[in-house]
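Encoded as structure tokens, the structure appears first; notes follow it.
With one protein chain removed, the remaining protein chains of the complex are shown where they sit.
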Amino acid sequence: MQALTIIAAVNDALMTEMQNDKNIVTFGEDVGVEGGVFRATVNLQKKFGERRCFDSPLAENAIVGTALGMAMGGLRPVVEIQFSGFVYPAFNQIITHVSRMRNRTRGALTAPMVIRMPYSGGIRALELHSESMEALFGHIPGIKVVIPSTPYDTKGLLISAIRDEDPVIFMEPKRLYRAFKQEVPEQAYTIPIGRAGIVQQGSQLTLISYGSQMKEAKEATALLHKDGISAELIDLRTIYPYDKATILESVKKTGRLLVVHEGPQSFGVAAEIIAMTSKDAFEYLEAPPTRLTGADTIFPLPSAEHHYMIHTDQIVKTARQIVRYQP
Amino acid sequence: MQALTIIAAVNDALMTEMQNDKNIVTFGEDVGVEGGVFRATVNLQKKFGERRCFDSPLAENAIVGTALGMAMGGLRPVVEIQFSGFVYPAFNQIITHVSRMRNRTRGALTAPMVIRMPYSGGIRALELHSESMEALFGHIPGIKVVIPSTPYDTKGLLISAIRDEDPVIFMEPKRLYRAFKQEVPEQAYTIPIGRAGIVQQGSQLTLISYGSQMKEAKEATALLHKDGISAELIDLRTIYPYDKATILESVKKTGRLLVVHEGPQSFGVAAEIIAMTSKDAFEYLEAPPTRLTGADTIFPLPSAEHHYMIHTDQIVKTARQIVRYQP
Amino acid sequence: MFENFDPRDGKRLQLLDENGNLNSEVKDLPLLTDIQVLQAYKTMIITREADEWAVSLNRQGRMPTYPPVKGQEANSIGSLMAVNNDDWFVQAFRELGGLLVRGVPLSMHYLYFLGNEMGSHYEPKKYHVLPISVPISSQLPHAVGLAYAELYKKTNKITLVFNGDGGTSVGDFHESLNFAGVWKAPVIFYVQNNQYAISVPRHHQTASTTIAEKAFGYGFTGVQVDGNDIFAVHAASRIAADHARKGGGPTLIEGFTYRLGAHTTADDPTRYREDEEVKEWKKKDPIIRLEKYVLNKKLITEKQIEKLKKEAKKQAHAAFEEADSFQKESLENTFRYTFKNMPPILEEQLRQRRELERGVN
Partner (left out) sequence: MFENFDPRDGKRLQLLDENGNLNSEVKDLPLLTDIQVLQAYKTMIITREADEWAVSLNRQGRMPTYPPVKGQEANSIGSLMAVNNDDWFVQAFRELGGLLVRGVPLSMHYLYFLGNEMGSHYEPKKYHVLPISVPISSQLPHAVGLAYAELYKKTNKITLVFNGDGGTSVGDFHESLNFAGVWKAPVIFYVQNNQYAISVPRHHQTASTTIAEKAFGYGFTGVQVDGNDIFAVHAASRIAADHARKGGGPTLIEGFTYRLGAHTTADDPTRYREDEEVKEWKKKDPIIRLEKYVLNKKLITEKQIEKLKKEAKKQAHAAFEEADSFQKESLENTFRYTFKNMPPILEEQLRQRRELERGVN
């Protein structure tokens, strides 16, 4: 066992899997000599050589497009997009090819590849370095979208993503990259994609979050429990295909739902969770299913970003209102 | 008055406004001599010259990006993306610039421009010619997303879009381009963006749809009324910022909600409408709010597209189930 | 390698002229053998017949939108004949001839345009062909990635990828050539410059004199060939292939050609181009030209040609019937290939759709 941060767990997962499978290659901007601007790929080039870990020219569209070509050619590419705010030039490749190749060819060609990217705000970063647009990817048929929130989950989910026969968008909560350490096994292990984690059992409210916002969600859950409010905290972990069963079981038990995330509200992740729950657990809901999310506004530059972020006490406050709700 | 199809109404709106405002220019692939592959821009070049209506090289990203430059330079560009399935290369320009310029510069620079594109399936078209991915745009802060379903609305909404001081994505239901004609005034008129239309009053169920799917929604509404089921049919018309007031008023009256659209289900438009309603009309809902949408699958090639589409009798069937629902 | 054919000097490689005469002055260029010439000719004939049949089926309402290849056959046939059968062939969408060189059944091509995904189910190990790519030029990065994979695996396989003159305007074109240049990727970029992108003429597409010269901005060579001359197409492709296989990296080939038909069956080219222009280009038809050559060289007789065409027609008809009677895609299949294993959320949607369709069908 080793105590790792999330970013170290990313590196560890890559190390472990590249050792296991020589068809894995990893590339992107500053991924080689530099080891990534966040150090996710540090030492990989030294260890596995320039053919397996390297810098590409500056073009996200071609990074993803060539990775798909490599995947069809028998490799298993794991590419890095330096910040999720720079994945948009690759949107066409993702939505018209990566996500469709299996379906288009009826399984003759597939896209086993991972697109890694740091996402989330709250680190006083430059414009477009604080994006949380996971819902966009959730809406694209044919790709999986995974977001870990702990070092342990990061390693297990990234290894699952790499071994997956389908393309996975792997979004890393950069606000938590170095926030804390956790014991992580040295060997390879997997955590299934498509399964949420129950972080804290509870009976009065289902609180769902994921990724970067899990920190505040955990703090809020603890504060609520201190206050005598028993919140069940679910870490969604997979945005698509998300874990309906776990969500529904919890909401059927608690009757109350709060979904928390950073990305914009309208057409966001919480909308999907709530729409699904409102239909499939209609008779169980005892209070309006509620979202506490980023606004439908552009993520502010650092000086005002705290206005955009969801803070722990805001979750507590909202949760209390939901629990107090009487029809 | 003149009886026009939807596609003719698009052309008429452009004609009318270009006559009114010489800063309007329109361009895109095959927009000039050809007049657009659907004839949306036919005769515009002849009438207004090559400087105001012209072909661009084949690059959606640059079409949108240069249009933004023109808008900042004082023109009012209306660009055509030949099919909505080809807008993805322009995604970066839309999400990182078009939608943000006003906010980024605190109003010093703005993006009064329209991005037109035919969307929707059901016309036995080639791959990527049948997309309905409006929810992606709905999730992007800073742009408006408009989808008409009739010739009258098309002209009025397109003129509103052109006159809007903010960027508008204008998605045209190509399945209905030539489906029917309607009386359309010759002069300019506007229909407000952000306001839904009530197509049919009703008391037992709120049926919400828009664009291409309005045909089936109307047919279903009529069949339901024949059956003695009073469905209120709402044409959303604006995907963002959508008309909460009209939706809530209706649902509070009927207590039952069905949302119908072509695009994929998860993280789609119906999810947003239902999430909002479940929260804001919680106490009024008498049945699970339901969506009848495309599946989370890739839109099939023509031979199987009928499996993907939502048919009138499927709406009727689902509506009946909702109305019959007893807790 | 193409020293004498620098497009920046206004050079275009032509070996077979419009009258079917082979230029005897050009030395050291790989020529098609007589057997290959006959094979090329036959493939051109069946391509032409199959293509015309598709257009005519469309008029009969039996075939949805179809993009004709007529007039451009020499490009993909000549270049595909210059590479190995296990080199990667990355299509745009106007390379029917190339597909037939590869041995892909014509019925699959029809099946695809009949709107059935099974028409793109080329066994990769058997054909090494990527499916038709609808978003213009977006297939180019795939070619570079494939080439990288083969470099990585040290297989010595190269990649041949197609796009059109319109497609050179897309960012993917630039990024792919740039990546290939940096990676010294074994790729041949073959641009079929048929003078139009739907209605948009070549000079509205780019201000460069040729498309071939664009290669130099990426640190490699470009050459313009007469795309209606299968000898030139083949020779340039062969040189580029050898170059790539020896580790020399990519080459850009511009096939200067013309689309004699409509952009697709939904298009009316009289809106945007002059009859006169089409007439001029008809004289340069690659088939007429090669026909003169094979007759001159007595590789075939008029009678044999007549028979060949008849048989080609029959073959096309039979292939279409086969495609047309192919099992229709089921509801299940529209779900099944989204992921390797269907997740519960999709299984549920499938169940719901099945339920809904029950009332319908």
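Each chain carries a letter (A, B and C) given by its place in the written order, and its residues are counted from 1.
Assume a residue touches a chain if its C-beta (ideal position, glycine included) is under 8 Å from a C-beta of that chain, and two chains touch if they have at least 3 such contacts.
Just so it is clear, the model here is predicted, and its values are computed rather than measured.
Touched by the hidden chain, which of the shown chains?
Within the full complex, the chain not displayed touches A, B, C.
Check the options A:3, A:245 or A:301 and report the residue that touches the missing chain.
Missing-chain contact among the listed residues: A:301.
Hey, which of A:5, A:66, A:250 or A:266 is the one touching the hidden chain?
A:266
Considering the whole complex, which of C:4, C:56 or C:209 touches the chain not shown?
In the complete complex, the chain left out is touched by residue C:209.
Sort through C:22, C:182 or C:342 and give me the one touching the missing partner chain.
Result: among the candidates, C:182 touches the missing chain.
Can you tell me which of B:41, B:61, B:182 or B:265 touches the chain that was removed from the display?
Spelled out, the listed residue whose C-beta touches the missing chain is B:61.
Would you write out the residues of chain C that touch the absent chain, in ascending order?
8, 169-175, 178, 181-182, 184, 203-209, 213-214, 216-220, 249
With the missing chain put back, which residues of chain B would touch it? List them for me.
For chain B, the residues touching the absent chain are 25, 51, 56-57, 59, 61-62, 64-75, 77, 89, 92-93, 96-97, 102-110, 141-142, 144, 165-166, 194, 240-242, 244-245.
Could you pull out which residues of chain A are in touch with the chain that's been left out?
Contact residues on chain A toward the absent chain are 29-30, 32-35, 37, 55, 57-59, 61-62, 85-86, 88-89, 124-129, 265-266, 292, 295-298, 300-305, 307-308, 311, 313-314, 317-318.
Just so it is clear, only the chains that are shown with their structure count from here on.
Please work out the Cα centroid separation of chain B and chain C, and write it as a whole number of Å.
Result: the chain centres lie 36 Å from each other.
Taking the mean of the C-alpha atoms as each chain's centre, how many Å separate chain A from chain B?
The answer is 30 Å.
Report the inter-centroid distance (CA atoms only) between chain A and chain C in whole Å.
Chain A and chain C have C-alpha centres separated by 40 Å.
So which stretches of chain A touch two or more other chains?
Each of 61, 89, 92, 96, 103-104, 141-142, 240-242 in chain A touches at least two other chains.
Residues of chain C touching 2+ other chains?
Where chain C meets two or more other chains at a single residue, that happens at 117, 134-135, 138, 171-172, 333, 338, 345-346.
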